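Here the complex is missing a single protein chain, while all its other protein chains stay put.
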Amino acid sequence: MTCITILIHCNDQSGIIASVTNFIAQKQGNIIYIDQHVDRDQNVFFMRLETEFDDSIFDENSFKSSFKDELVDKFHFTWRIYSSDHKVKMAVFVSKYDHCLYDILGRYNSGELNIEIPFILSNHMDLAPIAKSFNIPFYHIPITKNSKVEAEAEQLKLLEYHDIDFIVLARYMQIVSKTLIDNYPNKIINIHHSFLPAFVGAKPYHSAFKRGVKIIGATSHYITEELDAGPIIEQDVTRVSHSHSITDLISKGRDLEKIVLSNAIKLHIDRKVMVYNNKTVIFS
Amino acid sequence: MTCITILIHCNDQSGIIASVTNFIAQKQGNIIYIDQHVDRDQNVFFMRLETEFDDSIFDENSFKSSFKDELVDKFHFTWRIYSSDHKVKMAVFVSKYDHCLYDILGRYNSGELNIEIPFILSNHMDLAPIAKSFNIPFYHIPITKNSKVEAEAEQLKLLEYHDIDFIVLARYMQIVSKTLIDNYPNKIINIHHSFLPAFVGAKPYHSAFKRGVKIIGATSHYITEELDAGPIIEQDVTRVSHSHSITDLISKGRDLEKIVLSNAIKLHIDRKVMVYNNKTVIFS
Amino acid sequence: MTCITILIHCNDQSGIIASVTNFIAQKQGNIIYIDQHVDRDQNVFFMRLETEFDDSIFDENSFKSSFKDELVDKFHFTWRIYSSDHKVKMAVFVSKYDHCLYDILGRYNSGELNIEIPFILSNHMDLAPIAKSFNIPFYHIPITKNSKVEAEAEQLKLLEYHDIDFIVLARYMQIVSKTLIDNYPNKIINIHHSFLPAFVGAKPYHSAFKRGVKIIGATSHYITEELDAGPIIEQDVTRVSHSHSITDLISKGRDLEKIVLSNAIKLHIDRKVMVYNNKTVIFS
Partner (left out) sequence: MTCITILIHCNDQSGIIASVTNFIAQKQGNIIYIDQHVDRDQNVFFMRLETEFDDSIFDENSFKSSFKDELVDKFHFTWRIYSSDHKVKMAVFVSKYDHCLYDILGRYNSGELNIEIPFILSNHMDLAPIAKSFNIPFYHIPITKNSKVEAEAEQLKLLEYHDIDFIVLARYMQIVSKTLIDNYPNKIINIHHSFLPAFVGAKPYHSAFKRGVKIIGATSHYITEELDAGPIIEQDVTRVSHSHSITDLISKGRDLEKIVLSNAIKLHIDRKVMVYNNKTVIFS
């Protein structure tokens, strides 16, 4: 059995659902999941399907080619098709904070994440022992003001060499360049410490503390050129009070960050996120 | 434009989605919402569709009849079809507590609920002034041990006379008889004060207080014969601490109850709830 | 039995708690609640006490005078003392939205709020029938660009005439003038529709929708001259998704607004809020 996930978006128009489901039926696929959304504001139609095919009759390339001929050209789909055969490859970028890394690797180790992690990359050596204890290669590429361009070239080479599908910035603490973003559009997941877009910029916990907020949060989003303004994948919050110090806020924030980031990673791996106009549709 | 909502469940089998969407396309309907769920545990397929038809070509009765002939008999659907033309009629049963009633009537008055409320019914006179201030007929049917059977006969007569679609028990505080339940299966919505199924029975807040719980909740469910064990429509919780008295818990519980009940009502009105094996599928 | 609530803040220094509790003991008071907080960032000490006195021996004026002589002058307290004898008077300002008003009046009617509501004031006539159905005087003071100064003078006269303790802006939709704020410092409670300080300004739900946020909230705060930047009393949030329209967000927001505003009102009535440097300490 091969399981195929299809993601489509296009201008909203009559008959899309019937045409697509009909096409699947003709190809002898069994739809096991269908979800659709219409953004009435922008008149965009989104659809996500999971379909099972018998291996004896299914050929991915000919399926894609028929799909394109019969549907894509007619409805002007933007489309992606993923096969369950392909195991997704994720690179993790870290800096000095370890809480998100531990959370990701703990899940990875226990089989919760059905992926490969070819390497962990950092601009510092601090977390190398953690990578080692999980038997994952660790690359140290230091970054200085002058070496930034070469460092990123090296990063890109590593990503390409290992055929990486997407990148997780697990508290990476560095601004990612346009080149990297352009090579991995909506494929670099960041976690932002604080309630985005509440306190954009440095020291958000200090701002939140000073303002006496009663709730803090964390947001995971895809990286875009505009800082901390990319499409939001997942958010969560927790209550705080005047009795919490900045240290307490940061500690509670870390707990949020690791859970929110891991949830965003799982949504991405399961192909449940669609992006349009800097906004996500989450089929969960 | 007529908008039709179709709810289907049946044994899971290949080709349902394609057949249904194809059928709609042939009838020149435009699917504006489709959602499906498969309960793999029980092998049951659920689907909800919203479809728009041009009034000039759409006839509800002939649509239903074709639907039955071409699809229901083939796939053995359990099915319901609702037209946007029909305005739902809701009866509200109350006793002495007013918080849920105020919440419902406030929403009703501001146009948030697209329904009619032909009457409010109570076994006590306490809330008659509230009904009056909202210009809604109030029926007082007292219930004593000896009068219970006649009282319920009277209730049924009222419900039938007013062609009521569903009943909301807004803290009604009476056990509803099998007769009423059988006449309105999965159409009587209750709100349970406490975290169901945590502390079944009387005085749950006292049990929760004594146990020192840190979280309390409210559950809205359809009434079934087994007390407080019907299909759950909506739940919510809030944090409490040792510093809260039983009175505080009850007050916080009231806030939960009114919001949870109103959310359940809205899901029911929008035909977003399907029930199977004492469990709900909520398409929201 | 008289119950006295004492609120104190001052520079943090040794011996405050012992001195105050000792003073109460000498006056034969029984402390039934004590809570304290030190803001180490700003070196400020906060304390809240509830104390019971036998009526036969307690005289409020002489207590206050001793308190001032023995403690206030020594520690340079900023202080407030409230007696349970005094019933708090709250004015409600509304405009056209009714959800917060219904919520407040429902609680008021059921005895949940131990206050008087001498009047409801609005710049529109829309909600007059609601005030009438709860038997509360309704004053209509229209506001135009040219009449703003006179309108506020009229408001102030009403507030003074009725000896109002604090004001609730239950979706009042008007910017309140400096004069009113200065007369009621940290005594005007607002509810802000949206997640403060996320999207300051007009149409926050539209901004939140456009940004695809997964969580929306409401914030209740005291009014200060800087718009929506006053000390935060209470916040709450709820989850949303891409499937929610702007109308859905607004409806969910209304539910948050009414609960958050009512919680803030209760905290204020119970004298559980202290303000310092535009930030609250909530002793709850």
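Couple of notes before you dig in:
Note that the chains take the letters A, B and C in the order they are written out, and that residue 1 is the start of every chain.
Simple rule for what comes next: a residue touches a chain if its C-beta (ideal position, glycine included) is under 8 Å from a C-beta of that chain, and two chains touch if they have at least 3 such contacts.
Predicted model only: the values in this text are computed from it and were never measured.
Although one chain is omitted from the display, it touches the following shown chains in the full assembly: A, B, C. Only one residue in the set A:103, A:152, A:165 or A:234 touches the chain that does not appear here, and it is A:103. Interface note: of C:2, C:21 or C:110, the residue touching the hidden chain in the full complex is C:21. Listed by residue number, the positions of chain C touching the unshown chain are 14-15, 17-18, 21-22, 24-25, 30-36, 38, 239. Residues 98-99, 102-103, 105-107, 109-110, 112, 133-134, 243, 251, 255, 259, 262, 284 of chain A touch the missing chain (whole complex, contact as defined above).
Taking the whole complex into account, chain B touches the unshown chain at residues 37, 39-41, 195, 197-199, 209-215, 217, 231-232, 234-237, 241-243, 245-246, 278-282.
In the analysis below, only the chains that are shown with their structure count from here on.
Between chain A and chain C, the superposing rotation on Cα atoms measures out at 180°, rounded to the nearest 5.
Put simply, the chain closest to the centre of the protein, by Cα centroids, is B. For the pair chain A and chain C, the distance between C-alpha centroids works out to 42 Å. Among all residues of chain C, those that touch two or more other chains are 243.
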